[in-house]
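Only one protein chain is missing from this complex, and each of the others stays in its spot.
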Amino acid sequence: MHRFTSFLFLGGFLFFLSVLAGILPLGDPPMLIGQVIQNQGATETGAANLVTAVVLGYRGIDTLGELAILFAAATAGGLVLSSGRRKSSVCSDDDAGFIVKTAAELLFPLLVVAGLYIVIHGHLTPGGGFQGGVILASAFFLPLLARPSAKMNHKVMSLVEGFSGAAFICIGLIGLFNHGAFLQPFLSKGVVGELFSAGTLPLLYIAVGLKVGAELAGLLAALNEEDDTEEGNEHA
Amino acid sequence: MQELIILTFAVPLLLAFLLPSLSRISFTLSKLLAPVVLVALAVMVGCIWQFHDDTFVLHIGNFTGPQGIVFYIDRLALLFAFAVPVITVLLWPWYFDPQESSELKTRKLSLTLLLVAASAGMSLSGDIFNLYVFYELLAVASYGLIAAGDHKAGGSSYAAAFRYLMISALGSVFALLGIALIYFQTGTLNLAHLSEMKQVLDSPAGLIAFVFILLGFGVKAELFPVNSWVPEAYMASSKRVAGLLAGLVSKLAVLVIIKALILIYPQDEARQLLLILGVIGVLIGEFSAMKAQDMTRMLSWSSIAQLGLVFIAFSIPGKAGMLAGLAVALHHMITKPALFLIAERWGGSLQKLTGQAASSPLMAALFVLFALSMVGVPPLPGFWAKFLLLSGLSAQEAWLAIGVVLVMTVIEANYLYRVISSLYGKDELQSISSGHHKADVFSAAILGGVLIFSTIQIQAIGKTLDDIASDAVDIKSYISNSIGGSS
Amino acid sequence: MLDANSILFAGAVGLLVIGIGGMVISDHLYRMLLALALAEAGANLMLVLAGFKWNAVAPIVTFSMAGTSGMVDPVPQAMVLTAIVIGVGVQALALTMIIRIRNAYGTLSMREIKHKMEQDFAAKADLPIETRNIPARNE
Partner (left out) sequence: MIEWFLFVIVIIMLSAAIMAMLLDNLLAATVSASVVSLGLAMVFVFLKAPDVAMTEAAVGAGLSSLILALGLKRLGLWKLDNDEEDNS
């Protein structure tokens, strides 16, 4: 019965969406606000990459909300994984192979540099805080993969994630108190296309990059940590 | 002064980010700091309410025009921005299971603060994608709070949270799809701008987008087809969290749906759909509540039924519907958290409740008070809410809906009476449960005081609500306020 | 017949239907999670399509064409960036819950989990545990 209603629902869904294909202006959207942003975006925010202009300028508060969602997911994930766990010092210390270990050591600086580069150039070229943050997260997770006994430093981690998020909000609040609107970009906009341009947007992207990197690395580390409660249930 | 309203969103968020570091210094400090800040925020909103009569608009980042995000602050938004910190402080996790580590407690506090930030954002925002982002934040924070469970839940809290997460994530996909369809047709996201172009959306494709948005935001609003998570989640979580979700969070999801309905979809079809879903919700909720064997489940189903009433009320066009909907929603926002607080200790089987009034007379009396108001016994606010609802429906000549509401009221009275009679019943084989925690009694008593106060001041409150409602349905001034007539 | 827009629209619809179908029909928690990722991918593709303009360039201002029209819409792209990151956060959270559920109940079948959850609730509320199967737990 459940299966039947599911198929009925899916059929209806498919039907509606296929009908839509004929109605929607595919390939020629109205772009009301998109057009405005194209015309004014570069001059208003100083960012050459208009997606960055939208992400951090026009819709900056969405990005703040998104950081908060990542933070919430990491917090909740830690809550779920750590509750009811007996702290075990016994770690499965089977080291990863030589290749992984060497690769981890070699790749770590490369990944950090690449991540930072992508974060800092977010307002000029494709990329930015999210993409760079993911690369940073993988860079800091790699040593854990190579040496399972290593532990991530939770104290530093929570400091980084707390203060990068706070930095984003504080930049927003400075905009509010000094210039009149929350998250209003300030500082000189510079010349479109240069590294030091676009006012506060690169600063915001650095905060985003650190925050995303810290949250995701924390989530990965939490998922990677073995705990002894599940050993008992392994073959239950 | 008025632009400080953004702090109701920014400050809880800031505090939530910093709480893990702060609690390393002192956990007690971080536990007490947040309620103090919330109270201060509530006072600030109160001042803005008092001293600024006009509706005003905040352009985030000072990007005027529909390309930026707009916070639209009218009386309705201020009302919710005030209610969010107040209800949260009352339902704040004041006490914990002593076995929990302080890291775990801090995480719960952080999640609660994130919930507050998201709720404040949702009550203020006037941009549909921004609303979606806040809604997601609300959702993720509530997954965490449900998964944290209460001390007896065990694996069931994870199971309930996961099932809730799946339904909610499915809803989010639908909501995103709905926003994509709207953007396809109009090329804008600003609610006022969309409202200006609503004739574009008066098409099959536009209505499909509305259905998707309804399914998406309906998950938290406990709307009929997507509410199967409700009893499980409230059973598994601590009752404070359940009260927060049923009382506050659901109202904010309703607010989004109402904004979409009033501003973008004035068609009869949309209202009819809402009416039908609301009636089904009331029917299922009340009948299941009647069958429920334990108090938590009964309250959960009755919450679904009450939200069904809210949807029925909002499906009445014009100011009458807005007024009735607001009244029912606000009434539910006060009663349901209190009832869940009472259920913190009495949440188990109904039979075990026999004679419990003797052990905790104040809580039993409060239960009677809230139950009477929920059924709609005349001097209490619940009566006026239902009265407004019924008179609005009769003006629409929706006799079927009126019949459903009346019959369901009888059923509601029946199951609530069952609880009351067993509370005050005499039974020798009673097993006195441990008494209520002081914080629970205190919060419930305050909510009871609010209810009695509003019974006395019903005329003033009625007038205020009337003003809010006529503001809220004034689409023309909404458009001219937020984008200044130009586009 | 073979027009790029309809192909991509069909792709998005296909991903959505497969994903949502998988979420509704599947009984395995982990597969529901995969299905969710697919459905989100479909919704994201749909959103990007909503701003796509044929014969336009990427929304990055270069020196040669600063200010000219003919870029694709940057707004949906920004929204999709947000949606992708939200999606992965939710996915990780769901995964932690699956791990916990397995530890507690030893199964990953939704039907069994629902049954055990109801039993837990009944035990918690001091109600008679339903007698369909599995004798009452005595702890």
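Read from first to last, the chains carry the letters A, B and C; within each, the first residue is number 1.
Convention: contacts are C-beta pairs under 8 Å (C-beta built on N, C-alpha and C of every residue); 3 or more make two chains touch, one makes a residue touch a chain.
Note that the structure is predicted; figures quoted are calculated from it, not measured.
Asker: Considering the complete complex, which visible chains touch the unshown chain?
Answerer: The undisplayed chain, in the complete complex, is in contact with A, C.
Asker: Contact with the hidden chain only, please: which subunit A residues?
Answerer: So the residues of subunit A touching the unseen chain are 49, 51-52, 126-128, 130-131, 134-135, 137-138, 141, 216, 219-220, 223-224, 226, 230, 234.
Asker: Could you list which residues of subunit C touch the chain missing from the display?
Answerer: So the residues of subunit C touching the unseen chain are 2-4, 7-8, 10-11, 14-15, 18-19, 21-22, 26-28, 30-31, 33-35, 37-38, 41, 44-45, 48-49, 52, 56-60, 71-72, 77, 80-81, 84-85, 87-88, 91-92, 95, 98-99, 102, 107-109.
The rule is simple: only the chains that are shown with their structure count from here on.
Asker: Quick check: how many Å separate the C-alpha centres of subunit A and subunit C?
Answerer: It comes to 17 Å between the two C-alpha centres.
Asker: Enumerate the residues of subunit B that touch no fewer than two other chains.
Answerer: Residues 67, 129, 133, 136, 140, 143-144, 147, 158, 161, 181, 183-184, 187, 189 of subunit B touch two or more partner chains.
Asker: So which stretches of subunit A touch two or more other chains?
Answerer: 24, 29, 31, 33-34, 37, 58-59, 62, 66, 69, 72-73, 76, 80
Asker: Spell out the part of subunit C that touches subunit A in their complex, as residue ranges.
Answerer: 4-6, 9-10, 13, 16-17, 20-21, 24-25, 49-54, 58-63, 66-67, 69, 71, 73-75, 77-79, 81-82, 84-86, 88-90, 92-93, 95-97, 99-100, 102-103, 106
Asker: What does subunit A use to touch subunit C in their complex?
Answerer: 3, 6-7, 9-10, 13-14, 17-18, 21, 24, 26-29, 31, 33-35, 37-39, 41-42, 48-51, 53-55, 58-59, 62-63, 66, 69-70, 72-74, 76-77, 80-81, 125-126, 130, 192-193, 212, 215-216, 219, 222-223, 229-230, 233, 236
Asker: Taking the complex as given, what residues does subunit B use to touch subunit A?
Answerer: Touching subunit A: residues 3, 6, 10, 13-14, 16-21, 24, 58-63, 65-69, 100-101, 103-104, 107-108, 110-111, 114, 117-118, 121, 129-130, 133-134, 136-137, 140-141, 143-145, 147-148, 158, 161, 181, 183-190, 193, 203-205, 208, 487 of subunit B.
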